[in-house]
Each structure stands twice: as C-alpha cells, then as structure tokens.
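Shown here: the complex without one of its protein chains, the others still in place.
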Amino acid sequence: MALQSVPIQVRVGNDEQRARILRRFRIGDRTFNILTQASAIAVLVILAGVMISLVIGSLPAWRAFGFDFFTSQSWNPVTEKFGALPAIYGTIVTSFIAMLIGVPVSLGIAIFLTEICPEHLRRTIGIAIELLAGIPSIIYGIWGLFVFAPFFQAHLQPFLIDAFANVPVFNQLFAGPPYGIGLLTAGLILAIMVLPFITSITREVFETVPPVLKEAAYGIGCTRWEVMRRVVIPYTRVGIVGGVMLGLGRALGETMAVTFVIGNAHRIMPSIMAPGTTISASIANEFTEATGDLYTSSLVALGLILFFITFVVLAIARLMLMRIAQKAGV
Amino acid sequence: MAAAFANARYSRRRRGNLIATALSIGAALFGLTWLALILIVLVVKGVGGLSPSVFTEMTPPPGGAGGLLNPIVGSLILTVLAVLFGTPLGILAGTYMAEYGRYSKLTMVVRFINDILLSAPSIVVGLFVYEIMVARMGHFSAWAGAVSLAILVIPVVVRTTEDMLLLVPNTLREASAALGVPQWLVIRDVAYRAARAGITTGVLLAVARITGETAPLLFTALNNQFFSWNLNAPMASLPVVIFQFALSPYADWQQLAWTGALLITATVLGLSILARMLASKRVLT
Partner (left out) sequence: MRFMSYAAAVGLAAAFTISTAHAADISGAGATFPYPIYAKWADAYKKDTGNGLNYQSIGSGGGIKQIEASTVTFGATDKPLEQKELDANGLIQFPMIIGGIVPVVNIEGIKPGELVIDGPTLAKIFMGEITKWDDAAIKKLNEKVELPSVAIAVVHRSDGSGTTFNFTNYLAKVSPDWKSKVGSDAAVEWPTGIGAKGNEGVANNVSQTKGSIGYVEYAYAKQNKLTFADMMNQDGKRVPPEMKSFQAAAANADWKSVPGYGVILTEQPGAASWPITAASFILMHTIPQDAAASVLALKFFDWAYKNGAKMAEELDYIPMPANVVELSRGEWAKIKDSAGKPVFAMN
C-alpha cells in the first residue's frame, strides 16, 4: 500500500509558524489521547454501571428475603414471597442439557471440518455452520414453538415416555403429559444455538496445533481418530474447555428462544419434560407487569444472579482462551 | 505386507477410526440439517405473507389486514441511532487499545471486560437501561431502546477496531512519524485509512448483532401499534412485534410474524455475507 501524502504543510524557517503548528500537534495529541482513553474507560464504566444498578435495584429483595431467596421455591406475587430456586434450577438444567448434546456434536463438527472435510467444501460448510450463529434468538423461538414443539409432542415425547416407563430412575425424569414445550425442548433448542460458537472456537484452537506433532503421529501409523484423541485434543484441551465455557455462557443468558418453549411454570418437577422457567425467561415475561416494588426488585435480583453467573463463566472462558493464545505464540 | 496388517488389534483400531469418522460426518450433517430445517420453514412460512402491503401498511388490529411498516421503520430508526451512539465510542476505545495504550494495563483490563460484555445476556442490559432511563424519564422511549442497543454495539466495534488496527503494519506508522507527523494524525490519516474496510466490517457485524435483538427492547422501547417518528415515546420494532404476534392465536398476526422473521433473518445473513466479502477484499488488496 503506497504511503499517502499527509495533508500537513511544514514550512521550514519561520520559528513562529513552526511553534504554532507544533503547539497544534501537541494539543491535538493530548486531546485525542484523553478522548480515546476516556472511551476505553467508558467500557469499564458501562460494566460497572450495569452491576451497580442491578445491585441497587435488587436491594429491597435481599433485605426482605436474605439468603432464603436462593433456596425458596415459592413465587407468589399475591403474598409477595419470591424465591429464585425454580428459575436457577431451570437455567442450570436447560444449559446442562444444551451442553450435554451440544459439546459432542460441536467437537464432531470441528473434527470434520479440520480433518475429514475435502478442501473445496471446507469454506462453504464452515460458513453454513456459522450461519446458525447469525440467526437471531427470536427466530429459534418461533421455530421451536411452531415447528419443533408440535413434532416433539406428537412423536418424540410419547416415544421417550414409553421407552423409559419401566426403567427405575429414568421414568421419573421422562414422565408427565407430553406438553411439547418444557425444559427438555428448551435444552434441545439451546444445544442447536450453541453449536456454532463452540465449533468455531474449537476449530480455531485445532488449527493452533503445530503440524509437526500431527505429522509425527501419522508417521508412526496412527489412524486419524487416534491423532485427534491422543495428540490434538490433549494439546488443545484448555482451549476446548474455553470454547465450551463460552457456549455455556451464551446458553445461560439466552432469553427469547427459551421464553417461547419453556412453559413458564415456577415449579421444580423431577421430569425434564415438565414446564419450568429460567431466569431470563422469568424476567422477559414478568418485568413489564410486575406490580409492587418487591416483585420488581425480585426480578432485578434474578437478573443480578444471572449476570454474576455468566460473568464468572465468561471470565473463566476468556482466561482459558488467553492461555491457549499465549501457548500458540499469538 | 498385507499379513502384517491382518491382526485383530489393527482391525479394531480401523473400526474405531471408522466409527469416529462416521460420527463426525454425522455431527456435521446434524448441524447442517437443523440449519436447513430452520431456513426452509422460515422461507416457506414467511414468503406466503410477503407483499407490498407488508412494507406500506401499519400493524393491524387482530382480524384485520395490514403490514409491518411501523416495526420496520422503528427497527431502522433504533438501529441507526444505536450505531450513531455506539460506533464512535467503540472506535475511539479500540483506537486507544491499539494505538496509545497498546501495552498498558488498562488495555488488558478493557479487553477482558469487553469480551465479557460481548457475550453478556442482553436482557440484563435491558434491565440496566430501564433503571437509568425509563424509570427516570417516567416513560418508555425510542431513546432508551437505542441506548440499550448501543451498549450491545460497543463491544463488537471495540473488538473489531482493535483487531483491525493491530493488523496495520507498524512500518506505515513509523514512516509517517519519521516525517514529523504527530500521533493523532498518524492514527487518523494512516491507521484509520488502512483499517477502513475492517472497521466497516465491524460496524456491519454490530448491526447484524442488534438486528433481531428482542430482550433489551421489551422494557425500553416497548411497542407501538401505529407509525410514529416520536423518539420520546414507545416505538415499534420488528423483533418485539414478532414476539407479540407469534404468541397470539390470530392467523394473520402469526403470518405477519413469520414474514417479519424472514425479513430479519434475510437482513442478518445478508449483512454477515457482506461483512465477509468486505473482509476478504481487504486481504486481497
């Protein structure tokens, strides 16, 4: 790229003019420096602002319930007794189901894309998988409610209920009237949503493996799977966990897709096919109509809990990914 | 030679490899199938409602005919405002991180925090803006909606600006500094110009990110049945209207919801492809 001419005219010789121009440079530099530094600090201020406003907004709830907020199952706007347990339970269960299904599939896709896929298809399929990340959450929601849930209710759920009807522990897990929507449905949709995130990070970390290591393994006669299992995955273990944590962070905070298919019941039931609620779905559904300060404050408290959980998960994810970036010498 | 490979252990290893390969291909097919299912359903259900009236008529009461004019315009307004608010701040912050403060502690902290904000739940951002704007002002407004979307735009723009500026070779900067150009002019006239395509890509990605964001708008901009330019009042937006219409039992509302969903997805995917094309053009030049 050719150096473009800088639109400054520097005339040699006149001390006064030179001083004036240099002063302009200095002031410009100082201003711009302060401006950009302030903007960078603004990013921190935003995060701090979010945390502070959540803490302030949730104080009435903490004062009223204390630690019981975490252990109480009741959610009663009439008697004004609120407990976060059903929401936290739902958030954790749906994310767990999403990870259970999403992580192996993502690893499989990443292995496919880096090792098995023919070169000319790699880019297209890679882009196609990343398109899944681009589809907005609300689209997953309406698709889940109108397409997936009826199919699930009519075919898959009765099958699961019957299949596990006589198995001792599992028949509790897979019990209940087939609503079509519920914790399991939400978990499955979340699994599809986190696929592209985990896949893209796993692909990136797979590519940081020095080829010489893989070639050495192939050289002594390892099959492709053995190379993945014994060389690539152990080498990129930290990065994979980082990617998984990133996917988990997204699953925990996902709102719209879950709101459509979770069933909105503030109840903890043993069956994963039962309706439930998550923190984000509760807030989305109830915030605009929460009457009474304690109700609103309880919802903000839920938001604070969610923010805290996702902050911790995402921070761990970033730390792990930073470590692998260092290892790769980036 | 064949005899050496005929033992049981080798065939076991070969089988294991075959199964793993099959599972990997299966996983890829699994992912692609869902993508195809979602896109196909979206197109099939959404196209049925596509007609000029979608772009020219307001949202109807239940049981009436209408279009999506006010949510489309509302979304455009909110997106433009969010980009106007968020992009300068994001670019300036990214500039600090790549130029003035490249090795400073502040940059490390901001980068870390920024990446967390990037994936933070958007509903929490909505709560935050509700507390500081809607509750203070006493009413919902498009301004509040735009601010909440801007908070989602900033991390994306910061990240891409920093990455793109870091890619500009230092020799360019050094060359103009050698001519006596002050740092801010080096940034403005050399670094920005070199990273222009990349930064634009970042803005496009940020727009793609906020198109379709529903949760933060639920309690900031709320919704509006009618066409309105008033930024100080609730404003309709496509995602919120889809939310309302999809959960309703009215057939024409549900049809509009699907059409709106198709429009949003087409926009997001179009922007992503555009961003990708821009990025690859930069590499080729």
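Letters A and B mark the chains as written, and numbering starts fresh at 1 in each.
The criterion applied here is as follows: a contact is a pair of C-beta atoms (placed from the backbone, for glycine too) under 8 Å apart; a residue touches a chain by one contact, two chains touch by 3 or more.
None of the values given here were measured: they were computed from a predicted structure.
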Next item on the list: Sort through A:Q4, A:T31 or A:S74 and give me the one touching the missing partner chain.
Entry: A:S74
Next item on the list: In the full complex, which bits of chain A touch the chain not displayed? Write them out.
Entry: 74-78, 145-146, 149-150, 153-154, 176-181, 263-267, 275, 277, 285-286, 288-291
Note to self: Counting contacts across the full complex, list the positions on chain B that touch the omitted chain.
What the structure shows: 61-64, 77, 80-81, 84, 88, 134, 138-140, 143, 222-226, 228-234, 247-250
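The working rule: only the chains that are shown with their structure count from here on.
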Checklist line | Cα-centroid distance, chain A relative to chain B, in whole angstrom | finding: 14
Check: Once bound in the complex, which stretches of chain B touch chain A?
Finding: 13-14, 16-17, 20-21, 23-28, 30-32, 34-35, 37-38, 41-42, 45, 89-90, 92-93, 95-97, 99-101, 106-107, 109-110, 112-117, 119-125, 127-128, 130-132, 151, 154-155, 158, 172, 175-176, 179-185, 187, 189-190, 193-194, 208, 211-215, 218-219, 222, 239, 242-243, 246-247, 254, 257-258, 261, 264-265, 268-269, 272, 276, 285
Margin query: Residue numbers of chain A touching chain B in their complex, please.
Written below: 1, 3-4, 6-8, 10, 25-26, 28-29, 31-33, 35-44, 46-47, 49-50, 53-54, 56-57, 104-109, 111-113, 115-117, 125, 127-132, 134-143, 145-147, 192, 195-196, 199, 223-226, 228, 246, 249-250, 252-256, 260, 280, 283-284, 287-288, 300, 303, 306-307, 310-311, 314-315, 318
